[in-house]
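For this depiction, one protein chain was excluded, whereas all remaining protein chains were kept in their positions.
Now for chain A:
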């Protein structure tokens, strides 16, 4: 082996040593729990006893109407939360990169604040806002001549109420990412477009949107994964009710595993969730990141 090759090998070892801590953590805190969970899904573990039951838990899932309701609710939550959070995040990002607005930093911090506040605290605050007899939202709609709503106690509105809170909480984070993306777009692209006679909308459509594609792709992936894992707000605000209208996949996993001690069955539900997220992520990777290699040189 030549001296050059040995040197390269040493350098490689050094690199591997640098990334080893991450993989150690990944192995113990991500990979191992996933592997244990998959193994548990083939058992009837109930905290005290454990027996191998093959695919029984997966077969049982097929006739579990509550699980199907939770899948439907989760998909609705993901669809609306991800779309509206991204859209509003972009709108606010564009508004808050306009240097003509005074107090930009203050507003950016203000919108980012809900994201760094704990979901449980936020949920408690929104419980008051949605309170049927004296909550702020009912006071506002009463002033508009509308009949007050039993927001979290009515199956028609409960999931929507949780979605709105989710959008409000996540919007500031997406806004921050979009602001970073917007600041990275070279100004000369807009100048060139102006010279060519492109109006604001066309500049947005043909410069801003394509240039933000990597950010949008990142937000889409992480946002979808986060939204699929919706749980805390459901647990605090509605416990999955009324009439299971807000129960989600993770809420079902929690209920089955931790209040009914069906750990094996809960693990099978978690495996399904893992697969659903995996499929969505792969689809996003396949179709979502096309055109990221824009040549702006």
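Criterion: contacts are C-beta pairs under 8 Å (C-beta built on N, C-alpha and C of every residue); 3 or more make two chains touch, one makes a residue touch a chain; residues count from 1.
Everything that follows uses one rule, which is that contacts and distances are computed from a predicted model.
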{"item": "Missing subunit (named according to UniProt) among the choices \"Gfo/Idh/MocA family oxidoreductase\", \"PepSY-associated TM helix domain-containing protein\", \"histidine kinase\" or \"ABC-type sugar transport system, periplasmic component\"", "value": "\"ABC-type sugar transport system, periplasmic component\""}
{"item": "Sole contact to the chain not displayed, among A:136, A:243 or A:282", "value": "A:243"}
{"item": "Missing-partner contacts on chain A, residue numbers", "value": "10-11, 14, 17-18, 20-21, 24-25, 46-48, 60, 65, 127, 131-133, 142, 147-148, 150, 153-155, 235, 239, 241-244, 254-255, 257-261"}
